[in-house]
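Right, one structure below, let's go through it.
Every protein chain but one is kept in place in this view of the complex.
Entry: chain A
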Amino acid sequence: MNEVIICVGSSCHLKGSERVIEIFKEEIKKNNLNDIKISGSFCQGNCTEGVNIEINKQKIAAVNKENAREIFKKHLMHDQNE
């Protein structure tokens, strides 16, 4: 099971976490991936670099609606990458 945590604190929210969540949900649906658990988190203490997310405990900063799909593919769709 892959675990994705996306910060929904005030700062990340203003930087677009709502859109990032939407994109991740879209990708999960589009690719029929049912082994990904997606959840929210509070401030991860790195607001200046938001949106902050964590994929399988690995911290990833500066996610936005432009790079969200790419990050999703890189970290969560290994099979397709190979």
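FYI, a contact is a pair of C-beta atoms (placed from the backbone, for glycine too) under 8 Å apart; a residue touches a chain by one contact, two chains touch by 3 or more; residues count from 1.
Heads up, the rule we're going with is that contacts and distances are computed from a predicted model.
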Task: Complex member absent from the view - protein name from UniProt, among "Urea ABC transporter permease subunit UrtC", "Isoquinoline 1-oxidoreductase subunit beta", "Stage II sporulation protein E" or "Protein ImuA" - done: "Stage II sporulation protein E"
Task: Touch with the omitted chain, as defined above, among A:38, A:62 or A:77 - done: A:38
- [ ] May I ask you to list the residues on chain A that touch the chain which is not drawn?
- [x] 6, 8-11, 13-14, 17-18, 21, 38-43, 45-48
